[in-house]
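Removed from the display is one protein chain of the complex; every other protein chain stays in position.
We call the chains A, B and C, going by the order they appear; numbering starts again at 1 in every chain.
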Amino acid sequence: MPALSAQQFVTRDHTVSLTPEQLLDMHEHMLLARKLDERMWVLHRQGKVAFHISGMGQEACQVGAAYAMERGKDWLHPYYRDMAFVMALGMTPRHLMLALFGKAEDPSSGGRQMPSHFGYAPSRIVSGSSPVATQCPQAAGIAFAAKLRGLDEVVFVCLGEGSTSQGDFHEALNWAGIHNLPLITLVQNNQYAISVPLEKQMPVENVADRGDAYGMPGVMYDGNDIFESYNVAREAVLRGRRGEGPTLLEAKTYRPTPHSSDDDDRSYRSRDEVEMWKKRDPILRMEKALRERGILDDAEQERILHRVMAKVDDATEYSQRAPYPRAEDAMHPVFGGLPHAG
Amino acid sequence: MPALSAQQFVTRDHTVSLTPEQLLDMHEHMLLARKLDERMWVLHRQGKVAFHISGMGQEACQVGAAYAMERGKDWLHPYYRDMAFVMALGMTPRHLMLALFGKAEDPSSGGRQMPSHFGYAPSRIVSGSSPVATQCPQAAGIAFAAKLRGLDEVVFVCLGEGSTSQGDFHEALNWAGIHNLPLITLVQNNQYAISVPLEKQMPVENVADRGDAYGMPGVMYDGNDIFESYNVAREAVLRGRRGEGPTLLEAKTYRPTPHSSDDDDRSYRSRDEVEMWKKRDPILRMEKALRERGILDDAEQERILHRVMAKVDDATEYSQRAPYPRAEDAMHPVFGGLPHAG
Amino acid sequence: MPVKSNIEALRDTMAAEMRRDPTIIITGEDVGQRGGVFRATEGLFAEFGPSRVIDSPLSELSIVGVGIGMALNGIRPICEIQFADFIHPAFNQIVNEAAKMRYRSNGQFCCPMVIRAPYGGGISGALYHSQSIEAFFCHVPGLYVLAPSTPYDTAGLLRSALRSPDPVLFLEHKKLYRAIKGEVPEGDFHVPIGRAEVKRAGDDMTIISYGLMLHESLKAADALAKEGVAAEVIDLRTLAPLDKDTILTSVKKTGKALIVYEDNYTGGLGGEIAAIIAENAFEYLDGPITRVAGPDIPAMPFSHPMQDFFLPNAEKIAAAARTLAAY
Partner (left out) sequence: MPVKSNIEALRDTMAAEMRRDPTIIITGEDVGQRGGVFRATEGLFAEFGPSRVIDSPLSELSIVGVGIGMALNGIRPICEIQFADFIHPAFNQIVNEAAKMRYRSNGQFCCPMVIRAPYGGGISGALYHSQSIEAFFCHVPGLYVLAPSTPYDTAGLLRSALRSPDPVLFLEHKKLYRAIKGEVPEGDFHVPIGRAEVKRAGDDMTIISYGLMLHESLKAADALAKEGVAAEVIDLRTLAPLDKDTILTSVKKTGKALIVYEDNYTGGLGGEIAAIIAENAFEYLDGPITRVAGPDIPAMPFSHPMQDFFLPNAEKIAAAARTLAAY
């Protein structure tokens, strides 16, 4: 149950209007992200790629939110763990794999950025940088532009709970509150910022507690529960669409992997803690729920898994074979060209 | 009555332990700041000085806070309207006037900074810059150092309500909350940031409402009432002294003058509003209260005013005659000199 | 042609462009009813209303950050930074975000936006209302940096900036807002980004400058002319990317280069210009490339004697030019 804050934010059960096909689709999207992610770790262990940063464990809050959006109309300014989110909005395993290998065809950056720096204009996924939280005021600006232009687009922006310590977060929420912007700030609280735990990051228990300070609902929920994730996000979308303003969402979740392939998490957290959270895995929970509802059986799960693995294999092979950028490609594009250059 | 927030913050009446002499002293300090301020406006109108920025109308919350502090031990990281505050802590009318004229003897900066950029080491008044809110994390650092060193100093930092929109404010309060620092953030809410009114600055009614977001009491009070100002500040000081952590104070006040000598406030607020607030003048209210308590009569008020005007006159004359810095003084001090330069 | 001050040229151009292009908006502190602390946006709130002339909260980081977002979604923002000295909180959003958006997304996204910032000293503004900030930003590929010094160039370059597909930092010298006047054509005229201009022709040496110092350099050139030294004076106008052709053509002709800037000497833009000349016109030089600039102290002091000490002026420029001419 979301804890309400500041203004009224009543979450109805929007999942009732999801068809079994849609639910299976959501399940498949989570699974696809998970399996692709696992493959990326394997490729890293094999020394085939330089770096991987995982979205594992956070798939439910991401896919739930994606399904609450209108694709091609609403915007996402993502962060580096949003692998499931961006694929649910239209990016493909090939897209992500090409970036992992730094290949020319990588649609996010043509091999310029590190992997997981998603950016894909056809899906209105805005290119992100590495400095955390810079996306927040930018997302407020996208939402502001929509409002100024009279469009009923809503904007999601994602970040980790650690990143809320940045001034950018404060300033963005302030603008969104003042101008009642259709901005949904989705904080994926996985309880660590690399090694730094929540209590060294903020003096409040919940990020959502900060909604009040910006005159907006701060809603926290179980981010490993895709149904709750969908309901809360859908409510926030409808709110934004109706011109009722911004929402701060806090998905409680966990990152079962180290921060990145460069990290070793044993220095800062116990194995027991990690194991405990693995039992709350969002994909296992989804699978169980679908089976309980009679939507999923062994055969169907098998078919899904088969499709997923085929895509993962295809992405891997395709990307390994794909050409690197040429050295001189580095020189472009710096500027777009001036209309009145002469 | 202060509106409480987050944690328990009970304001007792600490003024009962103030002697009549102390109360008269507080009154005289407010009056001194006011009369000096008025003189500075006159000098500006006469074309004798380039710039003035006023602290008028905000004397009560400043002098109230200064009296709650232990001078020479507690710190103030001030802002440009803190004329009454810094004089109550030990700066003199000459000090301020010398800065107004940009004279060499200006103790704050030797004529380097604009007037009202106070800095006075003997009183632990930290040199401030012009970019607003930068003092907030610095003040948190001073408080952190006190804590690390096992000293029971408390630190006041002042800023306007508009300046709370800066990321610096958020980050500073976050540190203070996490580490339970003896930091008192005094927001002097005079309802405008130059021309920008509160509702275009923040989506909440009170700055104090934001205390919750940092796990600290947010206390708002009538900043034009020196008794209330003293009580609230004293409580916050004791809290900090006892190791109970930071407090966010919001003094509701008003700036009856234009933002600075460069401003014309008629474009953004009505004369009626200004007149209405002039009736709530903190110095008139203090005078009335002291008279009602039988502490002040006409003769005493006359004597005080006489002393005050003598100081204002002295400061004016002294500073006008004082020498300018030499041109080459501009070259120093950039560095303090390296111990191992050779 | 109407005669205008820089601030009038600025205001009129913004107004004309906003009439032409409904996606242009202005945001910044006090830009609305107050019309800006320098009055650059005076009357625009009345004409265009609160949804196109938007008072921002006091937060430079997000004035730029929100501006980037607007630019990504079809709005062309003019972001006003009240004083250039206060642009530093927005440094990350400008340097890491706006300037790198096109490159990092391989051309998928870009940030057509103009960041206006009043800069420079000589107005008793002291350390934090006098800074020259151009050197920091001229080191940032992906960003145009403009610094016109005449009403004509102000209008013409601002119009070009408002058609640029990439972010532009538009620097306005505060002391020049009202100090000089000049003719400004009506209608849709442009000064191209990336082109310096020879503001005075001469054969004996090249003085390269911009901003307030351009005018001091022109004064110095007047004085030198009386002494028989014909200085060519180049107004850079666009500081990034630099117009190397105009600089090198002139220096190859005159054989001597004097670079004048108001900013701190070390690491200022003048160093880069000197380096370009030293690398590309070595054989033509018959004197050391000389720089006249502010001293290496943290910023311009308030008190007049010290402020004057900081600022280069026509006398100091002429003195350096004489030494160079005699070389």
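The rule is simple: a contact is a pair of C-beta atoms (placed from the backbone, for glycine too) under 8 Å apart; a residue touches a chain by one contact, two chains touch by 3 or more.
Note that this is a predicted model, so its numbers are computed, not measured.
Of the listed residues A:H27, A:R81, A:R112 or A:H179, the one in contact with the hidden chain in the full complex is A:R112. Checked against the hidden chain, the listed residues B:F51, B:W75, B:F101 or B:Y254 yield one contact partner: B:W75. When the missing chain is restored to the complex, the residue among C:G142, C:G156, C:G194 or C:P305 that touches it is C:G142. Although one chain is not displayed, its contacts with chain B can still be listed: residues 75, 77, 106-110, 112-113, 117, 119-121, 126-127, 129, 131, 134, 136-146, 148-149, 153, 167-168, 171-172, 174-175, 178, 332-342.
Contact between chain C and the absent chain runs through residues 61, 85, 88-89, 91-92, 95-96, 99-100, 103-104, 127-128, 135-136, 138-142, 240-242, 264, 266-272, 274-280, 282-283, 285, 287-291, 296-299.
Where chain A meets the missing chain, the touching residues are 50-51, 102-104, 109, 111-115, 117, 129-132, 162-163, 165-168, 193-196, 200-202, 262-263, 267-268, 324-331, 334.
The criterion applied here is as follows: only the chains that are shown with their structure count from here on.
Of all chains, the one whose CA centroid is most distant from that of chain A is B.
Counting C-beta pairs in contact, the pair that comes out ahead of the other among B-C and A-C is A-C. In this assembly, the C-alpha centroid of chain A lies 45 Å from the C-alpha centroid of chain B. If you average the Cα atoms of chain B and of chain C, the two centres end up 37 Å apart.
Centroids of chain A and chain C (each the mean of its C-alpha atoms) stand 41 Å apart.
Residues of chain B in contact with at least two other chains: 165-168, 200-202. For chain C, residues touching at least two other chains, in rising order: 56-57, 59, 61, 89.
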